[in-house]
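Heads up, one of the protein chains got dropped from this complex, but the rest are sitting where they should.
First chain written, first letter: the chains are A, B and C, and each begins at residue 1.
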Amino acid sequence: MALVSIGVAGASGYAGQELIRLAARHPFIRVTTAMASGSTDGARTLPALTGVWDGQITPLSLDQLAAETQAVFMTLPDSVAAEVGPALVARGVRVFDIGGTFRLHDRTLRHQWYPTTPDLEIPVVYGLTEHYRRELVEARLVACPGCYPTAALLALRPLIDANLIDGDVIIDAKSGISGAGKKPSERTHFSECHGNVAAYGVLGHRHGAEIEQELRQTVTFTPHLVPLDRGLLATSYVRVRPDVDDTAIAATFASAYASSPFVRVRGDALPEIKHVVHTNFCDIGWKYDDASRRLVLVSCLDNLVKGAAGQALQNLNVAFGWDETAGLS
Amino acid sequence: MALVSIGVAGASGYAGQELIRLAARHPFIRVTTAMASGSTDGARTLPALTGVWDGQITPLSLDQLAAETQAVFMTLPDSVAAEVGPALVARGVRVFDIGGTFRLHDRTLRHQWYPTTPDLEIPVVYGLTEHYRRELVEARLVACPGCYPTAALLALRPLIDANLIDGDVIIDAKSGISGAGKKPSERTHFSECHGNVAAYGVLGHRHGAEIEQELRQTVTFTPHLVPLDRGLLATSYVRVRPDVDDTAIAATFASAYASSPFVRVRGDALPEIKHVVHTNFCDIGWKYDDASRRLVLVSCLDNLVKGAAGQALQNLNVAFGWDETAGLS
Amino acid sequence: MALVSIGVAGASGYAGQELIRLAARHPFIRVTTAMASGSTDGARTLPALTGVWDGQITPLSLDQLAAETQAVFMTLPDSVAAEVGPALVARGVRVFDIGGTFRLHDRTLRHQWYPTTPDLEIPVVYGLTEHYRRELVEARLVACPGCYPTAALLALRPLIDANLIDGDVIIDAKSGISGAGKKPSERTHFSECHGNVAAYGVLGHRHGAEIEQELRQTVTFTPHLVPLDRGLLATSYVRVRPDVDDTAIAATFASAYASSPFVRVRGDALPEIKHVVHTNFCDIGWKYDDASRRLVLVSCLDNLVKGAAGQALQNLNVAFGWDETAGLS
Partner (left out) sequence: MALVSIGVAGASGYAGQELIRLAARHPFIRVTTAMASGSTDGARTLPALTGVWDGQITPLSLDQLAAETQAVFMTLPDSVAAEVGPALVARGVRVFDIGGTFRLHDRTLRHQWYPTTPDLEIPVVYGLTEHYRRELVEARLVACPGCYPTAALLALRPLIDANLIDGDVIIDAKSGISGAGKKPSERTHFSECHGNVAAYGVLGHRHGAEIEQELRQTVTFTPHLVPLDRGLLATSYVRVRPDVDDTAIAATFASAYASSPFVRVRGDALPEIKHVVHTNFCDIGWKYDDASRRLVLVSCLDNLVKGAAGQALQNLNVAFGWDETAGLS
């Protein structure tokens, strides 16, 4: 079988490099084209990838991407992705966007959180693999979920779908610093992060809107930066309906993820970030208090793998009809 | 003024050493007696404290403590504290317990969480300084609050006292590893903690009972270990009553802590652990959403200072009628 | 081709688990037998490996290992390895020992540093893959190098072999905490390691003897623990002979590692731990000062991969005549 030619647009960021690292091991694809997020930087190599992928990162070029690739992974600034994505689709390339540009379906919300995104003529599939496999098969433009929404939704969506939850949903999430990207800033300075925990975007983070879209209800979402590099853990607080018990909760998860190789349902053995870093797994566990009907869910993943590059590749696998785990196990 | 002679029972642990470090700078006291938590270990010095406090840690001896000191700080195993504390009080020594043994007033709860604690004849003051100054003046036995309760209560107690809150209280807390003590274990092994976040004691941590006692209502409390040494941040989720607005919230905090030198009310400039480590400050901030009446509070402190040794010293200052900040600023 | 059946003796430690993780991806082998380091622990699974390797860790049994496997990786306590290793070889199993038991050839030194190791009738191959490929082909018992020696020797051995060095060799090494093993201790307690750097085993670490054996000269070797989990960086200080210049140094490394896929010769782009963790690469760089003839070499690797499990698998690949990179790229 001929290898499918892949492009990475935004190859110098953390998600882009993780994607190249994973793609280098994938049996059915080949990264032919890796580009920076802008058109002016010169070509350069990635020292950490010597011997793994020895190509060069070149300036961003739409024409070259369209000419050389069958599918493109994008991790671009919003306004750039907003242009490049639809243009590539128009030229027959399948696009898997790791950024947020195309995630929100509602026009008003999209204008609020991603003002540069145009109104699209083409359909967008929200790439939470485990819940949109069918839609992915025909997808031309896939909006891969954010890292926080992936962890939160994989834990909460089955409960919402099964109508087990009653009342407020609170999501308290803790993320490693690589989630804030590669650009140096005071926020990501080692001396500011080391020994520190900080909440940010409280009651106003765009991943909140994304989670609400997919849960079809309002949530309170608070992200925190914790002093580690990779990994994200979400603690979700809900109350279940009166007639729900522990068995029903366990059965809901078991059934939701029976055929999902990358979701590990842990029950009351609560997952930890340590178990999932450098893998495409999302682990989900919970504790339930019968008396108060309060349910505390813990879900975690590697923000650069299942929360970004890994899930994008998983989506590619489904979209191209390959084994969902190809290149990821 | 003659210096007050102080004993530290449990001087080899992290809180004990922090106490000695702070006490060495205190203008009115002198650590005359520092003891291990058991009676069999030999005498030894603390290398990190050379030149700061050059005494020796000796085996635990009730007689010696009673003979040599006017006040004792205890950080002992529960069952040992349960014996030593009342015995010292009976012999005229004022006791400031940093452990949990005497914190719970309710007999049933105390038996559940601290089974070795006897029923006491003597009154115990819960040493959350800012809310019990009056009681501290006469106190013979002070149960200093746990690190998690201190952070949570300083943020929530004023709202409860002012009757601003309606419905569930959820507290999601993140603590550095020194909170788990000095004894090596798999849980505190560097390689297990580094790069990791883990929830523990979910829906069953004894600090939850302590918080409920002081808030006089049930709460959902989830502690997490995050990979840093010192510091603790609590994110609390509540809904305020219909007639409450942002101004009322701010006024409540301003009034509650107007005369409290160690509580810094930050408003919507959310506090971070970085700002409070190695200090006795507890910083409190919040974000409020008018539409949903959801209020998210963030409070943080150094678990070994305001969450342990510092608050104990602050209680001593109040109990002995000194400036509350003596030795702490 | 039928898969070769592999045993792991000492599967609960960090190196053992890394080995299982790597072996699960290896195209030619199958871990049939994973055992604890003792014979009394019951069977258990490894939660982090769910979905990667779903076998059980069972008590150590020589008979079972001999019956079920063609090759065994050992990470056992010295005295246990000293018994198990030769016994397995005697029963026809090829043994790759990740511990130190069999590394020292000199009887006196071996008695000093590994007093439980018996005098062996069978030959032992020192498994520094890049320098002993020929010997590995026939090897029955391979003593894989320590993590420190691997980094130091890959940088220094080519210079010694080419006779470029004159005078003292000083090796200052910095290792992540996983190198100290999985057993909780004060040394590996998070609160003791976080924010700390400590030298240990100064002028008396057994890896020094191992390095001296392979360099055939005395060295000064100082290991340090630094607050990270995985990774090791060695800074080596030597003086080169009068007639040696920068070109000769570069040529020596280029020639030594021309056919070595896991050694990346970096020249004056000094390597960093970040570039090698979770890979089997050892990166080597240097700076040279013509005037003083001082040469500073920097080499680094992941102590659990190239410094332990990865190199052991690389040795297996060579010993079984497979592509050296099988399962490792």
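Worth pointing out:
One rule holds for everything that comes next: a residue touches a chain if its C-beta (ideal position, glycine included) is under 8 Å from a C-beta of that chain, and two chains touch if they have at least 3 such contacts.
Everything quoted here is computed from the prediction, not taken from an experiment.
Among A:Arg91, A:His105 or A:His189, only A:His189 touches the chain that is left out of the view. Within the full complex, the residue among A:Val8, A:Ala34, A:Val125 or A:Ile177 touching the omitted chain is A:Ile177. Of the options C:Ser79, C:Thr218 or C:Ser255, the residue whose C-beta touches the omitted chain is C:Thr218.
Across C:Ile29, C:Ala48, C:Val277 or C:Val305, the single residue that touches the chain missing here is C:Val277.
By the touch definition given at the top, chain C reaches the unshown chain through residues 168, 170, 172, 174, 176, 192, 194-200, 202-204, 218, 220, 222, 224, 226-231, 233, 235, 237, 239, 270, 272-274, 277, 287-289, 292, 294, 296, 298, 300.
Across the interface with the omitted chain, chain B contributes residues 25, 47-48, 50-52, 195, 261-262, 264, 266, 269, 274-275, 278-279, 281, 329.
Chain A residues in contact with the hidden partner, per the touch definition given at the top, are 14, 177-178, 182, 184-186, 188-195, 227-229.
Here is the rule we use: only the chains that are shown with their structure count from here on.
In whole angstrom, the spacing between the mean C-alpha positions of chain A and chain C is 36.
Separating the centre of chain B from that of chain C, both taken as means of CA atoms, is a distance of 46 Å. Shown for chain B are the residues that touch two or more other chains, namely 192, 194-195, 227-229.
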